[in-house]
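As you look at this complex, bear in mind that one protein chain is not there, while each of the others sits in place.
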Amino acid sequence: MKYITTIDNQEYTVEILDDGVVTVNGKTYQVNFESIDGQPLYSLLVNGASYESMVYATEEAWEVLLRGYLYKATVEDEREKRLRVAAGGSQAQNAHFHLKAPMPGLVVAVPVSEGQEVKSGDVLVILESMKMQNELKSPQDGIVKRVRVQAGQSVERNQVMLSVHAPEA
Amino acid sequence: MKYITTIDNQEYTVEILDDGVVTVNGKTYQVNFESIDGQPLYSLLVNGASYESMVYATEEAWEVLLRGYLYKATVEDEREKRLRVAAGGSQAQNAHFHLKAPMPGLVVAVPVSEGQEVKSGDVLVILESMKMQNELKSPQDGIVKRVRVQAGQSVERNQVMLSVHAPEA
Amino acid sequence: MFTKVLIANRGEIAVRILRACRELGLQTVAVYSEPDRQALHVRYADQAYCIGPGASRDSYLRMDKILEVARKSGAQAIHPGYGFLAERADFAQACLDEGLAFIGPKPSAIAAMGDKIVARETVRKAGVPVVPGTEGEGGLNDDELLAIAPQIGFPLLVKATAGGGGKGMREVRSLEEMPALLRAARREAEAAFGDGNVYLEKLIEGARHIEIQVLADSFGNTIHLGERECSIQRRHQKLLEESPSPFVAGDDDLRRKMGQVAVRAAEAVGYVNAGTIEFLVDADKHFYFLEMNTRLQVEHPITELVTGVDIVHEQIRIARGRQLRWKQEDIQMRGWAIEARVNAEDPYNNFVPSTGKLNHILMPSGPGVRVDTGVFSGFEITPYYDSLIAKLIVWGETRAEAILRLRRALEEYRIMGVRTNIPFHQKLLDSHRFMAGQYDTRFVEERFSPQYSADRREEGEIAAILATLVAHSENLQASNIVRRGIRDTSNWKWLSRWERVHR
Partner (left out) sequence: MFTKVLIANRGEIAVRILRACRELGLQTVAVYSEPDRQALHVRYADQAYCIGPGASRDSYLRMDKILEVARKSGAQAIHPGYGFLAERADFAQACLDEGLAFIGPKPSAIAAMGDKIVARETVRKAGVPVVPGTEGEGGLNDDELLAIAPQIGFPLLVKATAGGGGKGMREVRSLEEMPALLRAARREAEAAFGDGNVYLEKLIEGARHIEIQVLADSFGNTIHLGERECSIQRRHQKLLEESPSPFVAGDDDLRRKMGQVAVRAAEAVGYVNAGTIEFLVDADKHFYFLEMNTRLQVEHPITELVTGVDIVHEQIRIARGRQLRWKQEDIQMRGWAIEARVNAEDPYNNFVPSTGKLNHILMPSGPGVRVDTGVFSGFEITPYYDSLIAKLIVWGETRAEAILRLRRALEEYRIMGVRTNIPFHQKLLDSHRFMAGQYDTRFVEERFSPQYSADRREEGEIAAILATLVAHSENLQASNIVRRGIRDTSNWKWLSRWERVHR
């Protein structure tokens, strides 16, 4: 199976062969790869060199934490790559932004109200968690919609607190 | 729910009420009981006193390891107790003894053969594991049957290696 | 003499104190909030009582409930740890009123050092240098402050009288920009503390934050245990401490002078038990009193490792009315100790706190390594408390050996289930300025930022193999690997700016 893996705009063509062998940009490596205790924690031996890494699946990328450094990698197979390139590689613009709580916490303030126009960077919600306060800002211009929280309210992780719709939407 | 729990011939009548309350021989205790990390490891608060214990289920009893001491407990509900007492509390004699490997290991020797008469205490199998040799002996007089292993063979934990049938069987 | 101690705290420090009590043969009583039912301090104590729900104000800050537990459990002494009620003179007094030994200083000393103006005045009179400023003058108005500012000299700091942790603080470089910054600082202070009063303080540039540990018994003996270097901070939160300080090491004269001054400051308030005098030290080795922490510090273990004095044992002995077992001349600093605070926060995402269930922990161990922690595999990191989950402390014969040892211990440490700042520490230890000991309190924010992989191209190939093997083996390619556009749940990341709340 052949993949195109991209880290910091650097492309690696990684081919996984059957018998503990991979090639990277044509070079051949003996690999031995195991997950530890069912965790996203991996021991990798590459031509005898021993590495250990946590690999997190996030929505944008695979985050590879290796010896204190974080590498954000995207992995595509050849077909996906072709399709994306054929489509011009463009990234869709989100018309709606749904502000989710990054962690459980307490809503300290909601300085906007429904229907209000906001600019990118305006504060939408102030959330407190773990003795820290966080100003959550809008990533885009738009109109505030569906404010579902108020000051004093506890929220769960990933709970949608409000939305910002693109002006034209 | 009322239980009769026996440790070292000492009987405790333990009644579990609904609301974090148990009685032991009539005395009432507030209890708060939690398992840690899904393990047979339990944190118990009894009237404010904090205990932690490993509780293993074995075939004969519950083994409670508490502060370095092991308590072997049997737990019966009232109906079971009545039935057992009514039956005279007798323990059935096993006619057949199946020698199982207590742990994975290597069979070093099988000094008996099928059909041979053995006495209680005679060595049936010598098993090696973790750099230790162990002589597994017969717990009863009888005839050796079904020898399923030979010297040099590896065995898994609980694998039956041979049987000893009671003479009259 | 007491034989049962209630620990009015949670987390690693409660565990630390419980261990000390066990090692001294004392009985222990823990208090806990509902989400802390399985916490180590509950499991390690002889007795444990729930004192309310998760929010600190409903549990760990509830003096009444804690005192009620003391009565119910028969505890005869209370150790407050740090944070929560540790620097509340009224709590210390309430303990005494109940006939409980308070393992800490007298209420009067807590009160004197808790009021910044009183503290400054008290130590100034005892001959302790303080940073030039207006703090001793009470609440001045803007015109008065603007008039005094040129006498102090620029740059200077506007600071909230009630404040702490950087809230209501502004740096002023000239008289012209001062009025606007004054207004901003007052507004922020008012919002944060309900008190808009501010004062001016000379800004010590290139300052190091160096503190002196003191111990005092109730017989009038006060000694110091040398210094701790605490300049590795981010937003006024210490992240890594070392003892000795690379800035003081080799200058026995400076250490002796700072130590004498620290002892004098403690004596000025009749201090008893363990405490810490914080100093700012400028590039010319002038040092200025900042404040006194009238309690055990988070970073006390590094002093323990270089002096051999178990500070918590000693706190308890002092509270039991014993004399100090050391004279000043007995205290020798031997080797080098470093502490890395391991926080549940993501260094690649603005240090945003991370919550969740810890699924797997592999703790570093072996020679010269100590871990003080309150967490374990299966424990849930909740949003109720601060993000400190462990202190990784190492000792080495030399600073170089300590750094190499800390590196290996950080690389060994595995905590699965939350993100941690371990990578921050790993990069810090790789930085040349840190290795050379050349840093001040602004080093982390101004000169050091965790980067992505750009500087580690050579391992990019390994990372690519890892990502590909994981993607391949999880068969999630179809749904996950295509690079997509902006995601809702991650949008907040680049916009977040977490501020620590000080209560």
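Lettered A, B and C in written order, each chain numbered from 1.
In the analysis below, a contact is a pair of C-beta atoms (placed from the backbone, for glycine too) under 8 Å apart; a residue touches a chain by one contact, two chains touch by 3 or more.
Note that the structure is a prediction, hence the values are computed from the model and not measured.
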item	value
Hidden partner chain, touching residue among C:36, C:201, C:304 or C:339	C:304
Chain B, residues in touch with the chain not shown (by the definition above)	1, 3, 5-8, 10, 12, 14, 16, 22, 24, 29, 31, 33, 36-37, 39-42, 44, 46, 51, 53-55, 57-77, 80, 84, 91-94, 97-100, 102-105, 121, 128-139, 157-158
Contacts of chain C with the absent chain, listed as residue ranges	15-16, 19-20, 22-25, 44, 301, 304, 310, 312, 360-363, 365-373, 376-378, 396-397, 401, 404-405, 407-408, 412
On chain A, residues whose C-beta touches the chain left out of the figure	32, 34, 36-39, 43, 45, 48-50, 52
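Everything below uses one rule, namely that only the chains that are shown with their structure count from here on.
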item	value
Interface with more contacting C-beta pairs, comparing A-C to B-C	A-C
Separation of chain B from chain C, taking each centre as the mean of its C-alpha atoms, in whole Å	51
Whole-Å separation of chain centres (CA-atom averages), chain A against chain C	31
Where chain A touches two or more other chains at once, by residue number	none
